[in-house]
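Apart from one protein chain that is not included, each protein chain of the complex appears where it belongs.
Letters are used for the chains, namely A and B, taken in the order the chains are written, and counting of residues starts over at 1 for each.
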Amino acid sequence: MKKKVLTVDDSRTIRNMLLVTLNNAGFETIQAEDGVEGLEVLEGANPDVIVTDINMPRLDGFGFIEGVRRNEKYRAVPILVLTTESDQEKKNRARQAGATGWIVKPFDPAKLIDAIERVTA
Amino acid sequence: MASNKPAPGSLKLSPILDLNEASVLHGKLMSMRGSDVVIDASDVERAGVQCAQVLVAAARAWAADGKSFLVESASDAFDKTARLIGIDAKQLVAKEI
Partner (left out) sequence: MDMNEIKEIFFQECEEQLAELESGLLKLNDGDRDPETVNAVFRAVHSIKGGAGAFGLDDLVSFAHVFETTLDCVRSNRLEPTPDVLKVMLKSADVLADLVTASRDGGSVDAARSRGLVKELEALANGELPAPSVHTEAAAAKPAEAAPQPTDESGFQPIPFSFDGFDEEDEVTLEGSAYEIVFKPRRELYSKGNEAALLLRDLSRLGEMSIHCDTDALPALDQMDPEEAYFAWKISLKTTRGEEDIRTVFEFAEWDCDLEVKLAEPARPDEEQPMVPVPFDLSILDETPTSEEESEEPSASGIVAATLAAAETATNVTRLASVAARVAERQEASAAAAAPAIAAQNTAAASSAGQTIRVDLDRVDRLINLVGELVINQAMLSQSVIENDATGTSSINMGLEELQQLTREIQDSVMAIRAQPVKPVFQRMSRIVREVADMVGKSIRLVTEGENTEVDKTVIDKLAEPLTHMIRNAVDHGIETPEKREAAGKSPEGTIKLTAKHRSGRILIELQDDGAGINRERVRQKAIDNDLIAADANLTDDEIDNLIFMPGFSTADKISDISGRGVGMDVVKRSIQALGGRISISSRPGHGSTFTMSLPLTLAVLDGMVVTVAGQTLVVPLTAIVETLQPEASAIHSFGANHRLISIRNSFCPLVDVGRILNFRAIQANPVEGVALLVESEGGGQRALMVDAIQGQRQVVIKSLEANYTHVPGIAAATILGDGRVALILDVDAVVAASRGQALKPELALKPEMPLAAAG
């Protein structure tokens, strides 16, 4: 069965890169453009793993992660944070919010798939 | 070992044994105390450590109660996870060789 990935990113460029990379690697991909939309589609999407950006309008990655972790049904879903920020402060905030892991942009496809494989069965 | 045990109860494990399922599984097992139990793990697709902890604790409880607690028809995924975390998939005890 195909693994389902929910990606949340406001950049059309990154969304497309994620889409191409994930589809090529045989994942089913659902995309949202910000945290608010991410939480909206979460219910119907039932993802195996979530990949999210941090800096987004309306609801940023931290808020989105907290939202997922508060969700009774989806709180256990692994969440990977996709960000250019590799500094400890951002990572820590993401972790405090409940992120499972992170991928530092610019990501290469192998790195992304790798990280997803690491947190999914 | 009790000889006149009642017909063994049976519990089919959910396909996804994740964080959410741990409490559910715990609740189910708590309600089955006192009788022999056969765990059907044939549907398990994904197993996590927290459910394994519940199962191991249950196996101990059943042993203390003098009842049998056995895993039957474990799925491949269940077996693999058990192996990875060093637990005997049938006896649900830390594997001692």
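Rule of thumb we're sticking to: a contact is a pair of C-beta atoms (placed from the backbone, for glycine too) under 8 Å apart; a residue touches a chain by one contact, two chains touch by 3 or more.
Here the structure is a predicted model, which means the values were calculated and not measured.
Although it is left out of the displayed model, the omitted chain contacts the following shown chains in the full complex: A, B. Residue-level contact of chain A with the missing chain is found at 10-17, 19-21, 23-26, 29-31, 55-57, 69, 75-79, 84-90, 95, 98-102, 104-107, 109-111, 113-115, 117-121. Touch with the hidden chain on the side of chain B covers residues 18-19, 22-23, 25-26, 29-30, 33, 42, 47-50, 52-54, 56-58, 60-61, 73-76, 79-81, 83-87, 89-90, 93-97.
One rule holds for everything that comes next: only the chains that are shown with their structure count from here on.
Centroid to centroid, with C-alpha atoms defining each point, chain A and chain B lie 33 Å apart.
Touching chain B in their complex are the following residues of chain A: 72-73, 75-76, 121.
Put simply, chain B touches chain A in their complex at residues 18-20, 45-46, 77.
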